[in-house]
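Remarks on the structure that follows.
Note that one protein chain of the assembly has been removed; the remaining protein chains are unaltered in position.
What follows is subunit A.
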Amino acid sequence: MPIVQFAPFTSLVQPSFWHELTRLKIDVLKLSDDAVPIRGSYTTGRSVVDRESGQEIALGCNLSVGSESFEKDHKHDRLGSAHASGTVKNYNTIEDFKAADKTALFNGEADKIWNQIVTTRDTSLLTHFLLITFADLKKYKYYYWFAFPAFVSKPAWEIDEAGWTSASTEYTPEALASIYTQHRNIDAPSFFLVRSSGAEVTVGTVESLEEFYSQTPDSPITVGFIDPSANPTNPGWPLRNLLAYLHALYPTKTHSVRVLCWRDAEIPSTGNWKSKFGTVSVPNTESVEGATTKPSAVGWEKNPQGKLGPRVADLAPMMDPTRLANQAV
């Protein structure tokens, strides 16, 4: 059976994020380079039909940060979108930025996620990211590097022969519409559970898993998540840590997990659901105690050249007063 390949996040930094970081650096942080908690958000995977060729083109699997990322209690109530918590660490000099102990920082964040899983069983940290930056304020240049830690499953998850199929082959349109409505009403909408009895479907939170399946303890777990990927064969990055979470906490129940990749921001009027469904499994599951040790994690973002390295945002054309004046005439 083929190995499940997850579509990694790509970062999308709104210019307003850099404006806010600049303000924060000058007015609040000053010389401190302590880590600051922030938030990011991602939405269901989007694709667009090219009007010229008629092809459907999957857009990037974006995790975006903006000026609202610094607000402590910002509620982003848009349909089909989810939060990710994160940490930003801004260095004072480019030398510090280069010399930063990235492995230690990365492992620190990965430990946070893992501890959250094993101690509180809370899913809120599952999609957690690290951002290191150096802001060259005089030149309006921002060097940054994102990391989206995800735990590596050994052996890797595999998808069954059917592969990733349209969700409408597994569920009726009514059931999907019902999932859509119910899912909007639960507290942590990034991840959810689905239980179906006959034609009826019920949606619950992942935290309440045992209770949720108490009626039918032997039935396979069905998890859903807001899938930022629009790629037909690759589920999005958040599923990785969700599977790690399930495997760590419920090793006996997760030989095989049914996965609903939720990709519909609204109920499609054409009845053409974009969500995907698949059954993933881990071959020869290890002993129960093996599952609670922290697996290794990966997730540094690659730069546009496809190498592991930082990116740069040059905002001089949009921020430098002289450049703006030149452009305006």
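Everything that follows uses one rule, which is that a residue touches a chain if its C-beta (ideal position, glycine included) is under 8 Å from a C-beta of that chain, and two chains touch if they have at least 3 such contacts; residues count from 1.
Convention: contacts and distances are computed from a predicted model.
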item	value
Chain not present in the shown complex, as UniProt names it (candidates "RBR-type E3 ubiquitin transferase", "tRNA (guanine-N(7)-)-methyltransferase", "28S ribosomal protein S27, mitochondrial" or "E2-like enzyme")	"E2-like enzyme"
Hidden-chain contact residue, picked from the options A:34, A:52 or A:161	A:52
Candidates A:231, A:254 or A:275 - the one touching the absent chain	A:231
Sites on subunit A contacted by the missing partner chain, in the whole complex	3-8, 10-16, 19, 23, 43, 46, 48-53, 55, 57-60, 62, 64, 67, 78-80, 94, 97-98, 102-103, 141, 143, 152-153, 156-157, 231, 234, 240, 265-266, 269, 298-300, 302-315, 317-319, 321, 324-325, 327-329
